[in-house]
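Here the complex is missing one protein chain, while the rest keep their positions.
== chain A ==
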């Protein structure tokens, strides 16, 4: 990534150091003390050299990639940067977004480093952090060099899961009774066999087919049943949208944990039942972005 603008300014301690040096210089002039002069000039030159060091400590650093795993609202999002030190040892680099929470790292010259910067994620939706600041005061703490990087990165924040007013096991069991299962829809008619895919529930493997030597097949069902549910927004008991989304979120999470097949019915969108990590993410993301006109800015 491009970084043209590295800024550098003396720190507060740098200014204090300057004052100490001025006092020392006055003393040396007063006593006409050459050794005093020598020390003042040594320290002054060191300060100047340290400015170069501080600047170089930051300059040329490369951010190779950024990623953030989705989190639930009110958790902390962790943005992971892959940083290349570009052949130089880097010390005491600080990485932070505008929110509090930072990471201080030393990078060794020839290994890429994985750096995690934490950001609070209070609300569902897409969390787009402000520009990333990378800064350093190394080595003498007299100068502060920093650079700001605008990143095209975001973190999906799922709604904060809130347990629905019923036990999940109830739904699971109630699923067999078609009329008393208001939350669920669909049928459990046997549709046929499909080739086994890793991740398919073990109990739906067609053992008959296997015993006949036909290979591994999975039985496919359509519609309702304890292992095939669609969670419906309209059926949620929560008083407002956010609570309902949170309840749905909890249901999805638990269904995924129980390795069930589930779908999602939201006003304006429908996600057919399915399972697996990607499906879970699709459902939760739909919940996260529900009603939010925010698309990741892809350039």
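Heads up, the rule we're going with is that a contact is a pair of C-beta atoms (placed from the backbone, for glycine too) under 8 Å apart; a residue touches a chain by one contact, two chains touch by 3 or more; residues count from 1.
The criterion applied here is as follows: contacts and distances are computed from a predicted model.
Choose one: "Branched-subunit amino acid transport protein", "ABC transporter permease", "Transglutaminase-like putative cysteine protease" or "Heterodisulfide reductase". The correct choice is the protein name in UniProt for the chain not shown.
Spelling it out: the chain absent from the display is recorded in UniProt as "Transglutaminase-like putative cysteine protease".
Among A:10, A:36, A:238 or A:274, exactly one should touch the missing chain; which is it?
Residue touching the chain left out of view: A:36.
Identify the residue among A:49, A:64, A:163 or A:258 that touches the chain left out of the display.
From the options A:49, A:64, A:163 or A:258, the contact with the absent chain belongs to A:49.
To test your reading of the contact rule: which positions on chain A touch the chain that is missing from view?
Chain A touches the missing chain through residues 13, 16-17, 20, 23-24, 26-46, 48-50, 52-53, 56, 86-88, 91-92, 104-106, 109-111, 137-141.
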